[in-house]
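One structure follows; several queries about it will come next.
All protein chains but one are shown at their positions in the complex.
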Amino acid sequence: MMKGRKRKSGSLTAQMLDPATLEQIALWLEGAGVASIEIETEDGRLVRIVTGEDAALRDAGVDPVAAAPVEPHSVRPAKSQIAGHFLPVHPARDAAEAAIGASVFPEQIVGFVGIGPLIMPIRAEEAGTLRACTVGPGDLVGYGDTVFLIEPAQ
Amino acid sequence: MSVMQGNVLSTPAIVATATADEPKISMIGTGAYLIEAPGAFDLPTQRRIWALAHAVEDWPEVREVVPGVTNLLVILKQTPEEPEQLHLRLGHEWDCARSIDLSGKTVEIPVTYGGDNATDLAAICDYSGLSDREVVRLHWQGDYTVVALGSAPGFGYLHGLDPRIYMPRKTVPSLRMLKGTVTIGGMQTGVSVLTGPNGWNSIGFAEMQMFEPTKTPPALLAPGDRVRFRPERIEL
Amino acid sequence: MIEVLQTGPLNTVQDLGRFGFRNAGVTSSGAMDRLALMVGNLLVGNAEGEAALEIQTFPFRLRFERDMAVAVTGADCEARLDGRRLPPWWAMPVLSGQVLELDTPRRAARAYLCLAGGIEVEPVMGSRSTSLRGGFGGLEGRFLAANDRLPVAGAAGPAVPQGGFGVMPPETALAAHFPAPEDGTLLVRAVPAGEYALFGAEAERFWTQTWKISSHSDRTGYRLSGEPIRLASPVELRSHGVVPGVVQMPPSGEPIIQMSDANTAGGYPKMAGVIDVDLWRLGQARIGSRIRFVRSSIAEAREAERAVRAYLDDVRCTVPMLAQALAAMSRR
Partner (left out) sequence: MMSPVPSESAPRFEKVLIANRGEIALRVQRATREMGLRTVMICSEADRDAPYRQAGDEFVCIGPASPRQSYLNQAAVLLAARATGAGAIHPGYGFLSENAAFAEAVERAGLIFIGPPASAIRTMGDKIAAKRAMIEAGVPCVPGPDAALPEDLASIAAIAEGIGYPVIIKAAGGGGGRGMRVVHDPSALGDAVSVTREEARRAFGRPDLYIEKFLAHPRHIEFQVLCDEHDNAVWLGHRDCSMQRRHQKVVEEAPAPAIPADIVAAVGERCANACRKIGYRGAGTFEFLYEDGAFYFIEMNTRLQVEHPVTEMTSGIDIVREQLRVAQGLPLTISQADVRTYGHSFECRINAEDPFTFAASPGTITAAQFPGGPGVRVDTHVTTGYRVSPHYDSLIAKLIVHAPTREEAIRRMRVALADTAIDGIATNLPLHRELFAEPAFCAGQTDIHYLETWLGERKK
């Protein structure tokens, strides 16, 4: 069953500037060993999110030397094409189609949206690395809502 | 598929069936009732089963009926809402069922008795104490009635076998009995319709097509039909 | 047309089965997992009973010879379209020349490939199901072989959305209406049948023990292995009609469950009948896997049937909605 968590869909900018989301993204970045990330919003603005110092990474058990170097380039969203509830993993499978940190190719399915008895895919628009998921399992997402952040391949 | 086939060719050695005068009505799963007539396997009982089949097949909840040997399987379109009610109605219908004599056609089947396909003839002779000629004669002189079709497409269970040539089915079935083999199983006889494992005893061979899927009806025989075997050749 | 490039044995064309000829000894045949077939058909806009391919031996590869919409349901075979991995229970448009590959599933036994319009082999006695035993129906009454080409009818329903879409698998969507497996043992609901009482106290073991599906199992029936349950003296019945789901007890004492290609007649004592609505789950049980019978009732069966019906209706109603919504969104 879907979790009935209240979730508002909104623009990427609005989502980015939400303190809770910022904090969450920072956590993911830390988890991925990434120091900062720049996100291009739909109105062309660049939002840079910088995580704590190296010390914070060490505290989190992440070796800063091993942290992937992140060039200051933009991150692309993978969006839902329809309103429904986010399914990170296909209900008949044990694992996600693509894990955070994995490379994805254009059109690859990275997650799902459940609409009653049906399921719609969320796809990567271009090749890159799946960096973060911006919504929780079972959350209500809308048309055009960003669900994943993908760092494009060079 | 072979493993599941042996059981269908039954000889009523020990028969667990209904009590003296009440039919036994039971469900198989959620969508079928089996009505088993009381008493012996005889034509009057079988005719009453046919009458029951005839009465029930047009009930709106019934998808198909399958007459067996003194029994009737009633397959429903869906799981009944009130299974007890349906049980009672079937019982009542049996009470009302009177013998009907299906005005069947007469089918004459040319048979080559003996020969390569009559691998069990010797065993029947041993069991009955009759000569092979006697066995063959008693078989083709018989006047048979199709009791039911089943076990394989178009296979008819024939009633009317001379008790002198009753022969229990084999404990070890033949692995590849040819389609068209004329066989005896217990108190019944028939012509096999598929090539494959078979526990009945072979005494001859018939060329006649018993089943053609594209024909209407696809099966040559129907319950109530009369069957005569005509000895075309006897190779002993 | 579709062309089979690679296949194992025993993969056949199946629909919901052939009815009305059991009294002539003709088995009903039809998909082992009828629910997967129905859902697959609904996804591509077909009536729920159109003919599809039942794939139970792998690997299986096939090429589409024209653009069409297809759905793969049932067991998760890690399907790949031109090498690109597809989620299970998935429908999508395919292009002429594209190749679909299905690999041995890790769970479940059978996958269904439904095509918009349905496989257009000639119906025999009202059905396109293959009767392997009878040698008719489906593709010349036989199982598929490499280089076979099968005709596909024109699609009648709305177009399947470009990017593909899926359906909540019945196991998830209907979880509340089916008993969950216990330690990997499939729980199959059944009601006692005609000769149940003959087994007396022994019958209890039928429910309590775990049975293994033996390797002598196929579309005709599943032979189960376990601690035998025998009668004091063997009983044979007069030959009578049987249906899929009947659990027979041969003298060996190990049950046989008749499946889609069930014999039309039998004479072994009948211990129980699997409720119809649980047969699709049994159809996905693999050889070597374990099952346990759970005593059920007609009322419980009806309840589950209602839930399945509601699920199918929901899918039928929502699929065109999704297609229309996406079509309206892509029109400028």
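Side notes on the structure shown:
Letters A, B and C name the chains as they come in the text, with residue numbers starting at 1 for each one.
Please note the rule applied: contacts are C-beta pairs under 8 Å (C-beta built on N, C-alpha and C of every residue); 3 or more make two chains touch, one makes a residue touch a chain.
Please read all numbers here as calculations on a predicted model, not as lab measurements.
One chain is not displayed; in the complete assembly it touches the shown chains A, C. Of the candidate positions C:1, C:95, C:197 or C:321, contact with the unshown chain belongs to C:321.
Which of A:75, A:104, A:122 or A:140 touches the hidden chain is settled by the complete complex: it is A:140. Residue positions on chain A in contact with the hidden chain: 6-11, 14, 82-85, 114-116, 140-145, in rising order. In the full complex, chain C makes contact with the omitted chain through residues 317-318, 320-325, 328-329, 331-332.
Everything below uses one rule, namely that only the chains that are shown with their structure count from here on.
Separation between the centroids of chain A and chain C, computed from CA atoms only, is 38 Å.
In this assembly, the C-alpha centroid of chain B lies 30 Å from the C-alpha centroid of chain C.
Chain A and chain B have Cα centroids lying 68 Å from one another. Multi-chain contact residues of chain A, defined as those touching 2 or more other chains: none present. Residue positions of chain C touching 2 or more other chains: none. Chain B meets chain C in the complex at residues 1, 3-17, 24, 26-32, 34, 36, 41, 63-73, 75, 78-81, 83, 148-155, 157, 193-194, 211, 213-214, 217-219, 223. Residues of chain C touching chain A in their complex: 76, 84-85, 87-89, 161, 163-169, 171-173, 311, 314-315, 318-319, 322, 325-326, 329. Looking at the complex, you find that chain A touches chain C at residues 81-82, 90-93, 97, 107, 109, 112, 114-121, 123, 143.
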